[in-house]
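A single structure is presented below for examination.
Of the protein chains in this complex, one is absent; all others appear in place.
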């Protein structure tokens, strides 16, 4: 089954913890090992935690609208820190205001996130996406299921 | 002051009497002599009443949306009956559905109405328009105020 | 073919008694001969079709479920000129609007049996590519085509055809598979006709009720429904309820055992909740008193039926509050309007939004009930004290025959309807909204409402006049027609405006 290590947290000056906490609970229940950094987490803290725990993915929450500013250069920070392969997800109310999702998604994919998730994403869908992405990576890396 | 004779009524198969009745009351109060035909009045009945009373204007109400069908040829009916100069107003919810007013107004002016009034027209505004139009006509006809 | 006004061939004197079988057969034959599509009606085929539908497409069953489950269903209005447009509309109301009951509103020519004019409107609409009729020309399309409407959705459908001439439309609609039919003798005669007498209105609806009962006798229970909104214009609950009671008795006499009751909202939460409860209660009381022990009478609450404001945001509040009021009142069903109400028949999308707003509002208030609340109990008693003297006097005037009593009561002004276009209505009664937002009687006309009740009404209106610093006069009643339609700046000015 799973067992990968995930970092979760809410980036920047954002205190919206509820969705992030529920997500973290659901990911643990699904068998992942979750390091939950909580609300108000600077970008650097995500990287630090990922290095320390040799994490497989970082799941960034941003709800308050300023995610677009907070997430600038997040992928570069990872690469600088030697986290070249790490899976990056971002989700929440990612920009200020109501805008068509495809444009918002594009902006965050362009920033280097592997996937971006719109408001009201169900936790099941996150588990499913992670499972699929990890399987694909294992396939790519030629690793067989243990 | 005023004193002109006005025919009011709701055209066609339309039973919406409330606005028409309130309008008729207000016109009487303003000094006009009002012949109120009430709801469900065929086009012909307006003409007949106008001839009988030598009316100065006909005020057609249509609320139920089918006014566009009911009012077709109304000006022609007047002319056929020898009412060449009679002032014709129409007001209410003149077409089916919510459409920008200028287009609706155009359709009814093209049908030969002198003025068309949108939903929620205040009775004061109708009195004012009538007064202005009658004055203009008296002016045009060279008639002095009695 | 003379279709303008169906001559009343009945030679029997008016009575509430059930139309004899053979007489009804003749009446039906003549009625169906008035327009070619009448020939398509075969009641036994129709009964078989109704029986072939699953229960969740049969409105009678669905209404019983709603009452049993204490749920409040949503139902829009909606009709357009062509069957293609009508199918699209019904699908949108079903899928986007989540309507529990789907409507087919007929156009106003059809309602007045001007089928040639309806035909012309249908054709012009096809040419113009937009609906120029305010509803669906049911008779022109006939049974076979209209059945496509029933088949295009998986929910029950009701015919909404505001008219005192339901005879042919009902034959076609019910045969097509509509399992609900709105309309009643007194209510529709006073609000949709100018010259028709109460007597003829009753006769026309005795036909409709008898027809529905015939289906029932053949094993198909239909949802017959009373349109309690009347003229929609500041109808106090007691007037609506009087007509509900009388029309329910008329229907029951023809054999109807499933009879929905409608009440237009007054927009006062306590008054509306009281009205819904008392309507159900008094209808049952009088039905049982006349020996009809098993008539099922679910209540439908209607979004505000008077004049709406122009602003769509204000309309949204009326739509949502309409859901709240229906839920708090414990109605089995709410008939919805939309944010376009003041201007024109809504698009399918806007109509569906009105349904969803209402549905959410119903959800939010689903647990609220006012039972035991003093003001609510007081209001219920007030309504009872207004309804009973009128109904009792009416029955007395008919020597026990409700049809005759109704005709005489209207003649005498014992029943009176505000703002009616009908000549046979006295039209002296005049309601107005009081200082606390209740609809009260400014003038009762000749209705036998007790003096102490009237004193209460007068006093509460006097308080409003005082508050607004205007005389207590007819002007206040006229202003009450506009109250809810005023722009917010006037309705709810900043409290600091001096």
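As written, the chains take the letters A, B and C, and residue 1 is the first residue of each chain.
Definition applied: contacts are C-beta pairs under 8 Å (C-beta built on N, C-alpha and C of every residue); 3 or more make two chains touch, one makes a residue touch a chain.
Just so it is clear, the model here is predicted, and its values are computed rather than measured.
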Omitted chain's touching partners, listed by label: A, C
Residue, one of C:237, C:260 or C:323, that touches the chain absent here: C:323
Among C:113, C:171 or C:353, the residue in touch with the chain that has been omitted: C:353
Interface residues of chain A (partner: the chain not displayed): 10, 12-15, 17-18, 21-22, 25, 38-40, 64-66, 68-69, 93, 95-99, 119-120
Sites on chain C contacted by the missing partner chain, in the whole complex: 56, 62, 65-66, 69, 71, 73, 98, 100, 155, 267-270, 309, 311-314, 316-321, 323-324, 353-354, 356-368, 370, 372-375, 436-437, 488-489, 491-492, 494-496
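We adopt the following convention: only the chains that are shown with their structure count from here on.
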Overall pattern in which the protein chains touch one another (line/ring/star/complete/other): other
Whole-Å gap separating chain A and chain B, where each centre is the average of the chain's CA atoms: 68
Chain centre separation (chain B, chain C; CA means) in Å: 31
Contacts with 2+ other chains: residues of chain C: none
Chain B: positions in contact with at least two other chains: none
